[in-house]
Structures are given as C-alpha cells and as structure tokens.
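Every protein chain of the complex appears in place save one, which is left out.
Chain lettering (A and B) follows the sequence in which the chains are written, and residue indices restart at 1 in each chain.
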Amino acid sequence: MTEFWTEGDPIADTAAPDGPIETRWERRKFSAKLVNPANRRKLTVIVVGTGLAGGSAAATLAEAGYHVKSYCYQDSPRRAHSIAAQGGINAAKNYRNDGDSIYRLFYDTVKGGDFRARESNVYRLASVSVNIIDQCVAQGVPFAREYGGLLDNRSFGGTQVSRTFYARGQTGQQLLLGAYQAMERQIGLGNIEMNARHEMLELIIVDGKARGIVVRDMITGEITTEMADAVVLASGGYGNVFFLSTNAKGCNVTASWRAHRKGALFANPCYTQIHPTCIPESGTHQSKLTLMSESLRNDGRVWVPKRAEDCKKPAGEIAEEDRDYYLERIYPSFGNLVPRDIASRAAKNVCDEGRGVGPGGLGVYLDFADAIKRLGRKAVEAKYGNLFEMYQRITGEDPYETPMRIYPAVHYTMGGLWVDYDLQSTIPGLFVVGEANFSDHGANRLGASALMQGLGDGYFVLPTTLGNYLAAGPFEKVAPDHEAVVEARKAVEDRIAKFLSINGDRTVDSFHRELGHIMWEYCGMERTEEGLTKAIGLIRSLREEFWTRVKVPGHGEQLNQNLEKAGRVADFFELAELMCIDALHRRESCGGHFRAESQTPDGEALRHDDQFSYVAAWEYATGEAAKPILHKEQLEFEYVHPSTRSYK
Amino acid sequence: MVTYDVKDISPDASFLEMLDVLNEKLILDGDDPIAFDHDCREGICGMCSMVIDGVAHGPEKATTTCQLHMRHFSDGDVIDVEPWRAAAFPVIKDLVVDRTAFDKIIQAGGYITAPTGAAPEAHATPVPKKDADLAFEAATCIGCGACVAACPNGSSMLFTAAKVAHLGLMPQGQPERDTRVIDMLQAQDDAGFGGCTNMGECAQVCPKGIPLHLIGRLNSDYRKALRNKG
Partner (left out) sequence: MAVTGILLVLFLFVHMIGNLKIFFGAETFDHYAHWLRTIGSPLLPDGWYLWIQRGVLTFAVVGHIVAATILAKRARQARPVKYAHRPKVQASYAARTMRWGGVIILLFVIYHILDLTTLNLNPHGVHGEVYRNVAEDFAPSRWYVTLFYTLSIVAVGFHLRHGLWSAVRTLGQQTAKGEWIARVSALVISVVLVVGYLSVPFAVLAGLVD
C-alpha cells in the first residue's frame, strides 16, 4: 500500500526519562533548566487558543512572569469549546477509599486507550490529576459537594471506582471559567496581551525554531505577524472535519495544520471518538449535533424494530415482540452499558440494515418506559429531568411519552500533533497542549479524561517543560522584514486573495457538508480498505472542485465569516485525506478506529499488537504528488500489559 | 431594517439554522450574507446574541438563540431580529456586537487570586452544600449579555452580581470579597453600562435563569465593603 504514503525513519521520544515510572516526572522536573525570574519578563510566549489547556497555560505562564500573547477566534477567551464538556474530571484523590490510586488511574487510562498511548505521559497525567482538583478548588470552582461540605464524586464510563469530580452537568464550563478568571486577572495586570477575534493562519519558523505566527484580525481583516520566543498551540481537536459533530461551529484544525505543513508531525489522525448518545439529525438544515450524557444508558433500553417495514410506524404501535433490544441481545452481560465505541457501532449496524428510526432512518430508540414503570416518573425525572428537557427542547418530542431517538456523533479526536514528553512538537519551540496534541489517550479516550488532560498540560506540565526550552533564550530578535516572516505573511495574503477571487457557484458550507458525508461514510465508525481508498479519491476530486467553484462573498478587510470558513475547510480537505490514509495504513481495529477487515469471528475489534503497537506520526510532504511520510514511534508497555477487551 | 424571505424551513431547524439557510441563499444570489455570532450551538458558550421580536434570545424562556427552534413560529410570520443594543456593546457588523466590556468587569475583580501550584489540599476547607449549590447556580452565567440587552437601563448588574455571588459564597473568595465588589462595580460604570433600578427584565431573559435576588446580595456586599473601607 505505498500508493498513498511512504515510510520514513522511526522516531522516538527522547525527552522522557527512563527508570521507575513513578519518579519519571519528578526527575524530568529536576533536570529541566530553570529561567531566572528576572529574565522571564524578557521572554515572550504566544498561546493560541483559550480553552482549558490554553487558558490554564496562559494564566500560569503569566503568573510565572513570562510575557504572554494569547489568541482566540471567539469574542472572549471564556467561550472556548471546553465550556461544553458536561460530565466531569477524573482525579486519583481516592476520597472514596475505594482503592483508587494514581497507579489505578494510569492503568485504566492506558487500558481504556486500547494500548496505543505512551505509558510515561499517562502516568504523569494521573499524578498531576490530584493537583488539578486542588488548584480548581482554590480558584473557587463550585464542584458538587456532599452535606458534610466535602467534594462529591461519581463513577464514570466503565471504571470501578468513583473518581470523577463534577459540577452538575457543566463541569467543563466551571473549570474553564476558573482558568478564564485566572487569565483575566493576568490580563488586568498587563502580563497577558489578549487578542480575541484573532485567527492564527500561519506559523513562522526562523532558523529551525518556531518564532511566531501570522494572524488575521477577524473584525478589520488586518493581517499581522506576531513574534515570540516560543509558540504554544492549544487549538483543540478537529472533529469538525465531519461537518456534523458535537464540536462548536468554529472549532478547526487550521492552527495545527499550518504547523504540520511547516514540519510538525501529525500523529494518529484517524483516532476519532464517536459518542453513542447524541440527538439525531433532523434534516438537511442540521448544523451540529448535541450530546446527551451517557448516563442515560443506565436506565434507558436501546432498541429498533425487528422488521424494517415497522420503522415508519410510531414507536407505541410496535408490539414488544417486534422490538429488537439489540445491545441486550448481542452483549448479554453488559447490555445497554457497553463502551462507547461498541454502542456506536452497533447502532450504525442496525441502521445500515434499514432498521433505523426517525428522519432518514438514522436513529435508534432509547426507551425509558420500563424505567418509568419500575422507578416511577418522579424518580426518572429526578435523575434525568434536565436531559429530558434538553431533548424535548431540541426535538419537540416528550421522552416521557415516546422513546428518545439517539444516534452516534463525532465527539473527540485523540489524534493530533506529535509531541514528546515535554509536549514539544518536532519543531523546536512549538509546544502543543490539550486536545490539539495526541499524547495521552491512545486510540480511545475515557470519559472525564479530556478536562484532566487539558488542565494537566496547561497548569502543570507545560510551564515546567517550556521553561527548560526558554532557558536558552531570549532568542535573537527577528526583524519584521526577515525572509521567513515576509514569506509567511505573503502566503496568508495570497491564500485569502485566492479564496476571494474564485467567485464560483457553490458555498463553503456546501463543500464542508459534502466532505463531512464522505468522512462519516468511509472514515467514521467502521472503515474498510475499499471504502477508504474510495474516500481518498472522492476527497481529492471534491477538493479540486472547491478550489475552482467555491464562492466567498465580500472582501478581506471586514468581518467576513465565509472567508474564515473557507480557510478552515480548505485545511480540513487536506486533513481528511491524511485521516483516510492513516486509517488505511492501520490494518487493525483499536479504540476509536474499527477496521472491518480486522475483527474477531463474532464481530469484535481485533488489535494487532505485533504489527501496530506504535504511534503513526505523519510528515507533510510538499509538492502536488508527494505522499505523506510515516514515522513510527514504537510503544513500550513495561507496566500495563496489553490485553483484549471483552464485553460479552 | 431589511426584510428577507426564507422558504422551506423545517420546524425542527434552530433559529440559527434558519439564518444559515438564508445566508446560503444570499451568497448564491450575490448578496451580502448576514453576520451573526454563534459557536457551540448547544446553549453554553454564550456567543449567540440576538433580540428576536423585541425579546433577547426570543420568545422561549431560559433558552439561548441557538436552542430556539422554528416550531415556535408560524409559517408566514415576519420576525424582527436585532443585535444587542447597548453603548457598552458596540455593533461590529449586522448582528455581531463587541462584548469586551464583560471581560473588563471580570478583570477588575471577578477572580480568586490563586497562582498555580500554591493551592492547599482540596479538602482542607469544606464548603457547606447550600453555599456550594447557590454558588454554582450563580456561576452558570454564560456571559451572553442578554441581561444588558433586555434591561431598559442597559445595566449589566445581573452579570456582575452573578460573579460577585459565586465567588463571595465560597470560603476561598472571602479575602477579596470587599475589593471585588467595589472594583467590579466601578469597572461596570466605567464601561458605560446603565444603573440598576431592579426592573427584573434581565432575569426574565436570562437563558440560564440566574436569579434576580443575587443583585440584592451584590448591594449588600457593596454596602458592607464601603463600610469596611471606612
């Protein structure tokens, strides 16, 4: 299969110390070079993105005395999409005395990631998790508490301990506001220069080091070059390549992709988490999908009609014996509580058989009739009232009367820019934190771990490792007319001019929607060699069409939301192709990546640890016909030995 | 005001999706599409901001514009859509306004000073559940600005009060309680928001149902802070 890629030299993470895993982070911290406090204010750091990772990093770096320049595309740093995280944040506090520990959190996360994550990183994540909770409480984050005034915990996503801290269904919001407020304090003190409604469109590399970015002021359209001693990307995930996802409309891959094109390796792009309990599409107008907490599966029963011809009937008219409670049938021991990837794939399978319900046949029922009968309406209301209300608001249907309809949707991307233990990409001086990097979740992320990683990176890891890099600075000032600066700026201007000059007959959204369909169909829950090959062809021809037929109205020197979208979609096209190539090359099923060719006789995911126990880090190859270059980082499992998951 | 015709809108479409459909048509017709702020489209980021038929975020209670669906309107309705109108929120383009003033209020004191790494063990200070729950309720503010848009005085009191209450209810927020309320109110006045006359329109449109009585809390905190300051 070298039609689509070539293989380069293997790579390795040289930043992580070896030896006992428990002390690796301590030893790394000790060996890291320090920056004299007096020198810090002479050092400038650019942070792109203000979510949990970017916000916490910017605040912490500013507190430490660095001069921070922060950028976000929203109108305020408080609106980054971390705000939408519902469930909670894991931490190995063991407040429940239920046998939790840093080691257990580490173990669960490696296993949950289907043995495709680095042990060193995951162990560090588990160990800083306890500090995150302390930090957030000190900031005044109103976590749920028990009557004694101590913090409450709940269990989450298939773990056997209660280690998830939460603030009702709005944990992400509360944590983000904590980071945002810390950030605003630093803005007020003049330590952070905040640039909201600014979008990063290019990375500037001088003498092999990341030294700045090119940004567009989204209000005036002004293009400026911003220089610094280091650049931190905290620009989030790329789920919007599917057009429909639970991501915010503005989430995009542009910052990461521009860095990738300049030499940063992109790791495991095909690892996508698809969440099983989302509200299904209601029509062609659909612009995004809304997630509902997975906790619904604790009491709801999932079913579809046994016969395809029953699908158009109202649910109430389908007799009990004509219903197929397929999760309970296929997975008798876990039933409706199978992990996310399995529940999602099973829903897709029954819909592919023509037994889906609702508009377009893309939905399955999640029925609470039994729970209401068993527990009473009041109890169900107390447990799920807010979720039912949200469902009713969106669909106009009353879930107490008719079963809910649910369908899987793209939720999180585990892949991202490749980073070493120091969170530094393959470009010196370019650090990547949060969902934008690939580091901690392997092929599948556990519930309540995204918030932990974002804050762990931003509050505790990056400030140490970035200091080690900056200790060699301040670096020589880059003149505004430096060749690299001028060239990066010109590239941005040319691209914008190109978008505005095509003046075709199709809107950006129409291309994005079509790209999303291709990705969902062939690079979604189930992937095949044939499908992926086909998808690559479709993406290429659609991309060509995009560059000749897209219509971007208006001009560049104004607020122009279609121009913004055009730039993002153009990058999604390139990313989509790489995702398909990555999915194609990984001829195994693992975590969020299911290859139909690699399954057990009874249809379960089949990993091939002998061949694929590595991180696939892709190098961008220039030129039209160039193929991406695969660099493998072999994964070593010294502590948690790979085993197979089974939920039957 | 310009009137546009929008055809074939599904009742299941959200208000913003209706605008998406309209914009697609405008672009293909060679017209300027309507600029509007939006992002998460699930009612939590606080980006969407329109006054619909005279009501911030439209006719449904406790709902952001992105969660308002077209089934609440009838075929043939003429719907008036306007941006937030307030001096402190200058209009950038069409329905897009600049809400930096809210960030300024937070900068003035809407935080607890807790530098990273300096935090004590989380269980060192228990917080009564009642206080934690009320603090949470206040902290659910999404900073959308509907309160200001709806207030006949153009006041941001509910926004400020929500943050003052959230942090003032937590034991961690006590050391800065007095300076916080004084500085945030000053920042609010400096930003050009109007004064509060307890009209209550803010709480009516608040998509998160921030309770009006938090304003009383702010007033009480303010009085005590002035007294303590001497």
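Operating definition for what follows: a residue touches a chain if its C-beta (ideal position, glycine included) is under 8 Å from a C-beta of that chain, and two chains touch if they have at least 3 such contacts.
Please read all numbers here as calculations on a predicted model, not as lab measurements.
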#### Entry: Shown chains touched by the chain that is not drawn here
B
### Task
Using the definition of touch stated at the top, determine which of B:Pro115, B:Pro128, B:Pro171 or B:Pro211 touches the missing chain.
B:Pro211
### Query
Which residue among B:Pro33, B:Gly110 or B:Gly194 touches the omitted chain?
B:Gly194
### Summary
Per the touch rule stated above, chain B touches the missing chain via residues 1, 51, 53-55, 80, 82, 85-88, 150, 152-155, 192-195, 197-201, 203-205, 211-217, 219-220, 223
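The working rule: only the chains that are shown with their structure count from here on.
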### Query
Quick one: in the complex, what on chain A touches chain B?
56, 59-60, 63, 74-79, 81, 83-84, 93, 95, 131, 133-140, 142-151, 167-168, 170, 173-174, 177, 180-182, 184-185, 187-188, 194, 196, 219, 246, 248-250, 282-283, 285-288, 290-291, 359, 393-396, 459-460, 463, 505, 507, 509-510, 551, 553-554, 558-559, 561-562
### Task
Going by the contact rule at the top, pick out the chain B residues touching chain A in the complex.
9-14, 16-18, 20-21, 24, 26-28, 30-33, 35, 37-42, 44-47, 60, 63, 67, 69, 71, 92-93, 96, 98-100, 102-103, 106-108, 110-123, 125-129, 132-133, 135-136, 139-140, 142-143, 166-167, 169-170, 172-173
